[in-house]
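All remarks here apply to the structure that follows.
Note that one protein chain is taken out, while the other chains of the complex remain in position.
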Amino acid sequence: MEKRPVRFSLKSLESAGLSARDLEIIVGGIEIPEVWEPLGPTPMPKIFMLRSWDFKLLNRYKPFYMPFCDQCCLCTYGKCDLTRGKRGSCGIDMPTQQGRIVVLACAIGTSTHTSHARHMLDRLIEKFGADTPINLGSDINVEMPNTRLVVGIKPKTLGDLSHVLSYVEEQIVQTISTTHTGQEASSLDYESKALHLGMLDHVAMEVADIAQIVAFNFPKGDPNTPLSEIGMGLIDVIKPMILLIGHNVSEGVEIIDYMRRNNLGKPGEILEVAGLCCTAHDITRYESSAKIIGPISHQIRFIRSGAADTLIIDEQCITNLSLIEAQKVKTPFIAVSDKAAYGLPDVSEWPVEKIVSSLTVGGLSGVFLPDLEKAAAVSVLTALQTAPLRQKFKVIPDIKELSTIASKCTHCGRCRRNCPIDLPVDDAVYSLRLGDSSKLAMLHDLCLGCGRCEWECPNHTPVLSLMMKAAEAKIKTEKYKIRVGRGPILDTEIREVGSPIVLGEIPGVVAFVGCANYPEGGLEVALMAREFARRRYIVTTSGCSAMSIAMYRNEEGLTPYEEFSGVFEAGGLVNVGSCVANAHISGAAIKIANIFARRPLRGNYEEIADYVLNRVGAVGVAWGAYSQKAASIATGFNRLGVPVILGPQGLKYRRMYLGRFEDKESFTVYDAKTGRRVWIGPAPEHLIISVENRKEAMVMIAKLCLRPNDTTRGRMIKLTHYIDLYKKIYGKLPEDIHLLVRSEADIPITFKDEVLSYLEKVGWKPWELPSIDPYYSENVFKKYYRGG
Amino acid sequence: MEKRPVRFSLKSLESAGLSARDLEIIVGGIEIPEVWEPLGPTPMPKIFMLRSWDFKLLNRYKPFYMPFCDQCCLCTYGKCDLTRGKRGSCGIDMPTQQGRIVVLACAIGTSTHTSHARHMLDRLIEKFGADTPINLGSDINVEMPNTRLVVGIKPKTLGDLSHVLSYVEEQIVQTISTTHTGQEASSLDYESKALHLGMLDHVAMEVADIAQIVAFNFPKGDPNTPLSEIGMGLIDVIKPMILLIGHNVSEGVEIIDYMRRNNLGKPGEILEVAGLCCTAHDITRYESSAKIIGPISHQIRFIRSGAADTLIIDEQCITNLSLIEAQKVKTPFIAVSDKAAYGLPDVSEWPVEKIVSSLTVGGLSGVFLPDLEKAAAVSVLTALQTAPLRQKFKVIPDIKELSTIASKCTHCGRCRRNCPIDLPVDDAVYSLRLGDSSKLAMLHDLCLGCGRCEWECPNHTPVLSLMMKAAEAKIKTEKYKIRVGRGPILDTEIREVGSPIVLGEIPGVVAFVGCANYPEGGLEVALMAREFARRRYIVTTSGCSAMSIAMYRNEEGLTPYEEFSGVFEAGGLVNVGSCVANAHISGAAIKIANIFARRPLRGNYEEIADYVLNRVGAVGVAWGAYSQKAASIATGFNRLGVPVILGPQGLKYRRMYLGRFEDKESFTVYDAKTGRRVWIGPAPEHLIISVENRKEAMVMIAKLCLRPNDTTRGRMIKLTHYIDLYKKIYGKLPEDIHLLVRSEADIPITFKDEVLSYLEKVGWKPWELPSIDPYYSENVFKKYYRGG
Amino acid sequence: MAVTPWQLGNIFGPRVAIQVKGDAAGRMIKAAKHPLLISGGNALKEMVGDKPYIEFIVELLKARSMPFIATGATYKDFVDRGLNPIKIMNAVEVVDRLRDSEWSIDGKDPHDLVVFAGLSYQYLSQLLSCIKHFATHLKTICLDRYYHPNADLSFPNLTEEQWIENLKLLLDNVKSR
Partner (left out) sequence: MAVTPWQLGNIFGPRVAIQVKGDAAGRMIKAAKHPLLISGGNALKEMVGDKPYIEFIVELLKARSMPFIATGATYKDFVDRGLNPIKIMNAVEVVDRLRDSEWSIDGKDPHDLVVFAGLSYQYLSQLLSCIKHFATHLKTICLDRYYHPNADLSFPNLTEEQWIENLKLLLDNVKSR
C-alpha cells in the first residue's frame, strides 16, 4: 500500500498553490510496516512498563547520590534547604531531589537529540520525500535495532521515522512533567524515569543518524572510510574559510552543495570548509575533504586564531561566547538554528546580496538566518568577500605583549579558583614574568577552553590567547588523521564477532564516547584507546572522544586511526561518527542478541537488556562527559545493561549506580540450564561509576567487561587483561580475583601459580556451576527455562 | 469522510485477539476538518515564527531579572559563579541564565499540562472512541479558541485533539532542548521561547478540559452550575471517606461510576468522596455531591485529621509527604499515576480482593495501581472495610499534650527561619507554654501547610498538628459553598459583553487564578475578588484561588458564590473550574476578538494578541502562584497580551516583564485611523509584576485594566476605579494620572476638580487623538490601515 | 561557622553581605553622597520595642534627609507622620530603574547607596539579588533584623534587643557630627 506518513505545514501547502479546501490529506498514515517477528511485551513502552526491569537493575546497582547543592530552588515555595534529612515545602527529601535532577538532566539531553532528529527529519522529508527508503545496503538488514526494539516497528522510509519521533516526544513530555514540584516521592521511581529517557535517547539518536545517512548518502557502515584531516594546525590555512560549529550537518551539506553547484570545487580548493564539534564529523561523512578542527574545547581558541572568514553556528555544543569572540576577530557570524538565535535580527526575508553586504562591509556583525539554503549562499559569498578584508585578523598577542600582560599579574590565584578543573593558571601566567612560557604552553593541552579564568582575572588577562601564543609552534604542527565516521556496524561483522564476544573470547567492546571535559587533556583518551586496541578489545568511539583519539601519534608517527583497522573486530578502532552515532554502539549490542543469538527485538526490551547485561562484555567510557546529552546517553546504555565509566568530573552528575561485590543476593541470577538461582560474582560490578584518574579507569574498564556468561576460555582471556593491568598499576594481584574465578581453568596461564596460591590463601573453592545460562529477569528466564 | 486519527498500542490490538498481520491500520489520519476561515500566517508555529511579536512585547516590557542563586549547576563544567558579569564555562551570562531557567520552568509547566492532557485523552478515546464529537451545545460555536488560533484547526472529535497534542509535544521538546548547556546567548531569545511555551500551555490546557467536558458531560459553560460543599469542616464526617488528591479526574469518575453501578448511591449517602486540589473541582463537575476540602495548603493537615479511609493520589499538586502522612493515620494509600508511583509495588496484576485485603489487614500501607478501573473498585472496598478498623484514627494531639510538647520549645527560632513565608511559628509554639493557643490558631489561616517548620525543629514539634488543635473549633465550622466549575464562556455571553469590554465600559476582566502560596492566607484573594465583583468588573477564577474565594462569608453570611452571579457579566463571579480550565479565560479574550470583532483566528496569533493587548482590559492575578505550571500559564497570558500580577512570592520566579511609563517610544502604536504613530500612555504598564502586598495589588489591578482602545466613557469608568482605589490606599491622586487622561471627558466626574487642578499643575494638555484604532504590530496595522 | 542568612534555605554566594553593626551602618548612611531609602509594608507590622518600625524610619529620615520611597502602600503612613515620600512606586519598579547607573528618583545625581527597611525577607532578598548582579554601581544596606546575604552591608541576625540597640547606635552615628 502506498499511504505514507507525511509531515507538513498548512502554510507550505498553500504557498505551493494548493488550497487546503481541495485536498483530502492523510497525515500520519502509518501501516504496520512488516510483521517480521512476533510482538514482544512492551512496544512503545510508557514510563511504568519497564519499571520492573529498572527496579531489578536498581536493586543490584543502587543509586548513590552526591548532591551538587544543598538547596532546591525550582519553585517559589523555595529555596528549600534539604540538608541532612530536611524536606522541602513540597515534602521532597534529598535523595528524591537528586533523582529528580537526574531526570531533568536526562530529559534535557534526550530532548536535545530528539529535537535535532526532528529538525533533521523534517528537512530531509521536505527535500527528499517521505518515501525515501531506509536502505543501508546488503550488509545491513537490521537497519535500526534501537527502533525495532523499543518502538516495535521496522521502519521502511523516512516517513516512518516521523512516527517514531512522535512516540519519543510524547514520552519525553510525560517524563519531564514528573519533575514538576511535588511529583515522585521515591528516588527509585525517578531513576526509572531517567532510564526511560535514556532508552528513548538512543531511539532518537538512531533516527537522527539513520535519516542523515540514507538521505545524504553518508557511509553505511563501511569499515574503510577515508581519512580526513583534523587539528588546530588548520589555523594556518590561507584560503578563505567557512567554519561550522555545532551538531546539525544540514547547513554544512547545503554549503558543500552550493560550492558544487557553483563550481567552487571541493573544500580546500578555493574555500576551506571546517567544522568543530559533531557537525565536523558529519561534514566529513558527506565530503571527506572538509576538515575537522577538533572537539568543543578548541572553540574559543580557534575563533581567536582568526582563521575563519565566516562562522556558522547551529546548536548543541556551541559556546555562548561565539558571537562575542567572532566579533573580536571580525568574523561574520551566522546563526542558523532557532535554538540559538542569539537575539540577532532575523534576515530570512532579505535578499542574499543584502545580507552579504551587511555582513562584509555593512557593519552587521551577525545575523539569524534559519533559511538554510540562503544561509549557504550567504556563508560562501561572505567568506569569499570578507577574506581579503579581514586578512585572517586575529587576537593572539605578539610575543612582546606577553610580558606586558604578565607584568600586571599579581599571582592572586583567582583565575585558578575559577577554573573548572583547577588548572594552575596563576602560576603559568605569573611565570611569564620570568620569561618562562612553558607552563602556559602546557596548559594549552589540558585546558577546556572555557574562558572562565579570563572573566575572573581583575586585569582581564586573556589567558587563552596567551596560551595560544605560548604553544604557537606546537599548534602549527597539530595536523592529524581521523577516519571518517562510518555509521552502523554491519550485520556481517556482528556475525563474525557475536560468538567470541558472547563467549568472552574477545575480551570486550570498549566505547570511548562523549565530550571533552577531560581532567587532564585529551591525550588520556587516546592512550586508553590505544591500550585497549592493542590488547585486541574492540574499540569504538564517537564525538569529541573520536577526535581526541586522533590527536596523537605513536612511536612510528602514526595516529591511532592509521595504526588500527576500522573494522568492528578484535583490535579494531571504529569511529562511528558524531554523537548521535552512539546509537550504533548500543545498536551493535542489540544486534548481537538479535543476529548472533536470534533473540527477537520487536517490543522486547527487557529480554534484550537482560541478554546484554549478562552476555555482551561492552563498557562505555565517557571520560570528559559534561552535558545533559552525555547524561542521557549513558543512562540509555545503563538501561540496556551496558556499564559506563566516567572521568572524575562525572561525580557532578551527582548520581552513580554502584554494585557492591559483597552483596551476594543482588549478584544472583537464574540459570536456565539448571533452573537454579546462582551467584555470579560481581560482574559487571557497577553500572555507572566515576573514577579518579586514568589508571583507575584502565583497571575498571577491564573489570567491567566481565560477564556471567563468559566461557572458561573467555573468562581466562578477560582475567588475563584485568590481572595484567591491575598488577602493572597496583603492583599486586586483584583483591577480588577469588570472586571472579569460577574454576581453575579460568585462571590465566601466565599468572597461574600466583593466582592459585592467592586463591588457596583466601579459601576459594571451585564453583559448583562454572558455566551457566544466566538471566537476571525472572520473566525472561521463564521463557528460556525448559526444565522444572 | 470517515478516517479519523486513532491512537492505539499494538499490544492492545493483539490482546484484543487481532493479529497485526491482518490489519491495515491508518493511524493519525487527519483531515483538515473544516475550512471555516482563511489561513493566517502562523498555523502550528515553530519557535521562531512568532519571535518578532515576542520581540515587540519584550521591547516594551523588558525582562527584569532577580537571580535566585548566584550559581549555575546544570552541567559538569560547573558549578559556575555568574556574579556581576562573570560567565560560566559555557559562556553564559547571568541574564541569559535567568531566561534559560524561566524556559525550563515554563517547559516543566507546559509538559505537566500536556502530559495530563495526553493521559486524559488517551483514556477517553479508549473509553468513548476517537470519534466522540466535540459538541459544547448550541451556545458555543467557537469550541476551542486557543486551538483554532494556534494550531489552525477546528477540531471535531476527540481524535483530532490527539494531533493537536502531537504538535504541542513536538514544540515542547524543541524548546526544552534549548536549555541544554551552551544554546541561546540572548535572554530575549530565551524569553521568546518561554512565551512560546506559555502559548502552547493554553492549547494543552484547552485540550485537557474540553476532552473531559465532552466525554464526561461536565457543565458546558452553564452559568448556573450547582453549589458544592467545600471546607476543612469536612474532617467531621463520620461516613467512610475516599479522598482524592491531585489533578486527573479520571479516577474520581471511575469511583463515582463504580458507586453508581454497585448501588452505593451518591457521594455522601454511604460513602463520602472528597477531593483536594484540582481533582476536587473536576469531581464536582461530574457529580456535585462530591465534596471539596480545599487548596493544596490543606493537604497535610487534612490527612492528619484522619477523616480519609482511603487516599488516592494521582499527579501534580500533591505533597511528597502524602504517603508518610497517610501511614501516620493508617489511611490506605493508592498511587494511580506513573508520574508519582512513590516506589510502591505495582499490583496491577493482582486480583481486587488481594489488593483490598493487603491494604486493610495485610499490612501493606500503599500500592501503585495504574489500572484505574481496578483502582476504583479497590478504593471503594478498601474505604468501606477499613473505616470500622481505623475509626478515623488521627494524629492531632489532645489538649493535654499541647503543653507537654510546647514545654520542650526553646524559642530557638529555627522553625520560623525554615518557614517559606517567615511565619512566627516560634512565638506561636512558645506562647503555648503560657497557655495561649491563639497565635497558633491564627497561624492556621496563614500557613501554607508545607511542614518545613516541623523538619527543622530540634524537638520535632508537630507544628501543623498543634495548629489544628488550636484552631479545632474554627475548623469544624469551615464549611462553605462553591459554584461548580462551569467550563468555557458562552458565545452568547461574549456577544453581550464584547462591546462594553472593548470599549472599556466594563472596567475590566480580573482573573484570580493559581495556587495557594499566599503571603498572608487565602482570605486576601477572597477580599480582592469581592472588591472587584462589587465594582462590577467581571471576575473569573479557577483552581486553588477559586477555592480560597469560597472560604469566606460576607456581612450577611453569604459566600462570594452566593453573593455574585455565575454569569460572565459585570459583577459576575465565574468559576471556570480546575487549573486546566484557565484556557477558557484566555479563550474568552480570544473569543472577544473573534465573535465580537470578527477577527479570524485560524493560525492568526499575532493579530489576536495585538487585539487583546490593545483592546481587552483583562488582567490575571496569581496571588499564590508557586509552581512551574503557574509560570507557564502566566507566560501564556502574557504572549496573548494579558498582564499578570503576582503576589510577593512571585519574585522567586526571578523574572518580571516591566514597562516604564517614561519610555514613550515603547508605548507608541500605529493608529489605523490616521496611519500615524501615536503615544498611548502606559496602558497596560506592565506585563508581569510581583507586588508587595494586597493593597498594592488592588491598585495595580485597576491600573492594568486600562487599554489604549478605551473610549472616553470607558476610560472614565476605569479611571474612576483606579483613582478611587488609589485615593483610599495612598490618600492622594495617582501620580501618573496625567499620562492616562487623554481628554477632559475621560475624567471621572466624582474627581473632576481635583484631577483637573492636578493636570493643570503638571502641565497636561489634551491629546491630539483621544480616540484611536491602535496596533502594536506593524504587520497587523498594515492589514487594517485603509489609508495612506 | 560561616554566617548564615535568616531564611535557612536562602544561601547566596560567593559574594555575600558584610555584617555591620549600627555604628558602621550609621556612618555609612551619613557619608553617602546621594542615598535613597526604600521602606516597605512591613515597616507598619514589625515592632521595634513597643513602636512600629516605621517610627524608627521616620526618625532616621528626619536625622538624615534623603529621598525615600514608601512601598507596600505605606505612603499615607509617612504623610501622617509629617514626611513626604518622594514618589509612589512599587519596589520592583524602583529597582528596575536603579539598574541604570544614571538614574535617580529625584533626577539629581545618581544614587550611591540604597537603604532598605521594612520589606518582607524573601521579597527583599530577590530585589537585592537584582541590584547585586545588575546594578554594580550601587551599594546596598539593609536595616532589618535579619541577615541579608544579597546586600552589600547588613546586620547579622539579631535578637530584638540587639536590633533595638543597633538601630539606636545607627541613629546616634547618623546624628553625630
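Here the chain labels run A, B and C in written order, and each chain numbers its own residues starting at 1.
As a convention for this text, contacts are C-beta pairs under 8 Å (C-beta built on N, C-alpha and C of every residue); 3 or more make two chains touch, one makes a residue touch a chain.
The shown structure was predicted, so the numbers you read here are calculated from the model rather than taken from an experiment.
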item: Touching the absent chain when the full complex is considered, from B:K46, B:R60, B:K79 or B:H202; value: B:K79
item: Residue touching the undisplayed chain, where the options are B:D70, B:E229, B:E251 or B:D282; value: B:D70
item: Option touching the unshown chain, where A:K732, A:K752 or A:K782 are the choices; value: A:K732
item: Per the touch definition above, residue among A:G85, A:G557 or A:G787 touching the missing chain; value: A:G85
item: Interface with the undisplayed chain - residues on chain C; value: 1-5, 8-9, 11-14, 16, 18, 149
item: Residues belonging to chain B that touch the chain removed from view; value: 70-71, 78-81
item: Hidden partner chain, residues of chain A it touches; value: 64-71, 81-85, 94-95, 414, 417-418, 420-422, 456, 519, 648-649, 651-652, 654, 656, 658, 660, 689-693, 695-696, 699-700, 729-732, 734-735
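Everything below uses one rule, namely that only the chains that are shown with their structure count from here on.
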item: A-C against B-C, pair bridged by the larger set of C-beta contacts; value: B-C
item: Sequence positions of chain A contacting 2 or more other chains; value: 71, 78-81
item: Contacts with 2+ other chains: residues of chain C; value: 7-9, 11
